[in-house]
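Omission of a single protein chain aside, the complex is shown with its protein chains in their original locations.
Then we have chain A:
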Amino acid sequence: MTEDITWLFLDPSLKISFQGLTTSGVVSPDLHFIHTPQQLVGVVGLEIHAQINSSTKLFSGSSVRFSAPPNSLVSFFDASLPGTLPVLNRRCVEAAVMTGLALNCNINRKSLFDRKHYFYADLPAGYQITQQRQPVAVDGTLTYSLLEGKKRSQVIRKNVHIKQIQLEQDSGKSLHDDVHSQTLIDLNRAGVGLMELVMEPDMSCGEEAAAAVRELQLILQALGTCQGNMSEGQLRVDANVSVHRPGEPLGVRTEVKNINSVRYLARAIDYEIQRQIGILQRGGTVQNETRAYDSKSGLLIKHSLPISLTSAASFFRFMPEPNLPPLIVYEDNASLPAGIDACQAVVVQKIKEGLPELPSIKRDRLVQTYGILPEHSFTLVNEDGLVEYFEAVLMATKKEPRKVIGWVTNELLGHLKQQDLSVSQSPISPPALAELLELQETGHISSSVAKQVFQKMWRSPGKTAAQITQEHDLGLVSDTAQLHSICQKVVDSHPDEVHAIRNGNKKVLNKLMGLVQKETKGRADPVLVRKILQEKTS
């Protein structure tokens, strides 16, 4: 009953524009298409498995840790020893409820667990405990934004409907040793709590899917319900992709699996949309199949996975999990039945009160409070710790937020990215940057010098902006006599330019100003220099 996987190969150099039909490798449209006004467009739905950030597994007391020695985090239950029973981890339920609330879901007061059966070496019980009939949260919305326009300054808000969030067990890991034709099993991951989020096919391309996933990632990280690291498998995305003409029924879909970064997600989806459009344009039909992208090996390994839900719902032989009573969550403390300890129960109201500031709210607040551009708010929120850094700098300087933002999103972030550092690893602390900006703001250094000082501070952590300015004699020259003499020298040695200015070409003055700054290594007070030069060339 298993189905072979067609491995999808992506050429990273392949650039796909999904709106146009004439990408390389696609034959020209036949007559039918020429006469059809509407073009084929992609339809994308997502199934996302988010590993719950909890210290122990969903139904057992063993620890959850990434990259622990194989089979070192396995309880009797995780290994499915006969006679063991599942005991639900409250933390995992709270995480799912919190995530549901953050995504505007209805929280089911009563939800149920089911067994989903399939034989696979890393599924020791022969079934996965999941929530097929009645999941913990349903019917929510994720709002995400696309930045469009040349400068990516146009913010387009979009919604994707969340069908449900269900709690379920993760499986173990199989390592196939083809040389010795054996399979090695690591059960450390077996039984870790997952939230499966099902997003309706409301997206139309890789970029939208990627933006939705990125927003979800930020939300989960803000909530602390999932660490969201895709490369460590904490967030796993499967995409259901089909194409159709708007207004017509959806086409046959394929499932794209094994995507471990947001970037690859966008590529894989766009590639798949193009592939399907190509097939239809050649008069072919799209097959319902699973296509897996393997970025690690980049090799063709034929291997069978438990087949997709669509093709084999019957195969899974769902059954209610008889060892777990219905999961009940309570609206508030008042609705708790007598004899139930509030500390032992999952109370929605309490979780609602504990919700942190969500990314979209945070961005709006940043734009409103500091008057920065929306795209800057995206940059700030996208980088873990950058908002806090920005706000800490503002606390220590009188400089306007709109003037600080460039320093944070360009200088600081640029340097961090170049060296692949996180914000917390920055060699320049927020107060240190604030001090530098203060020197500039109070006229002690020019803006060009400030950038030099920033680079020197980056290379010699611990030294203050003032120390560096002093050591390298970078302070602003505002001695009028000294500036007069330098300006005179420049004017004297550039008679042609002076002539041009006198003839009305005022722009040439800037060239002279640049020469003065070159002479002073950028330390001259620009206002003063301009005034002196204007006098001397008038």
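Heads up, the rule we're going with is that contacts are C-beta pairs under 8 Å (C-beta built on N, C-alpha and C of every residue); 3 or more make two chains touch, one makes a residue touch a chain; residues count from 1.
One rule holds in what follows: contacts and distances are computed from a predicted model.
Student: Can you match the unshown chain of the complex to its UniProt protein name from these: "Prefoldin subunit 4", "Phospholipid/glycerol acyltransferase domain-containing protein", "Glutamyl-tRNA(Gln) amidotransferase subunit A, mitochondrial" or "Calcineurin like EF-hand protein 2"?
Tutor: "Glutamyl-tRNA(Gln) amidotransferase subunit A, mitochondrial"
Student: Any idea which of A:Pro246, A:Pro325, A:Gly354 or A:Gly406 touches the chain not displayed?
Tutor: A:Pro325
Student: Thinking of the whole complex, not just what is shown, which of A:Pro124, A:Gly251, A:Pro430 or A:Gly522 touches the missing chain?
Tutor: A:Pro124
Student: Just name the one of A:Ala50, A:Val64 or A:Ala79 that touches the chain not displayed here.
Tutor: In the full complex, the listed residue that touches the missing chain is A:Ala79.
Student: Applying the definition given at the start, please give the residues of chain A touching the unseen chain.
Tutor: 76, 79-88, 115, 117, 119, 121, 124-127, 183, 185, 313-314, 317-319, 322-325
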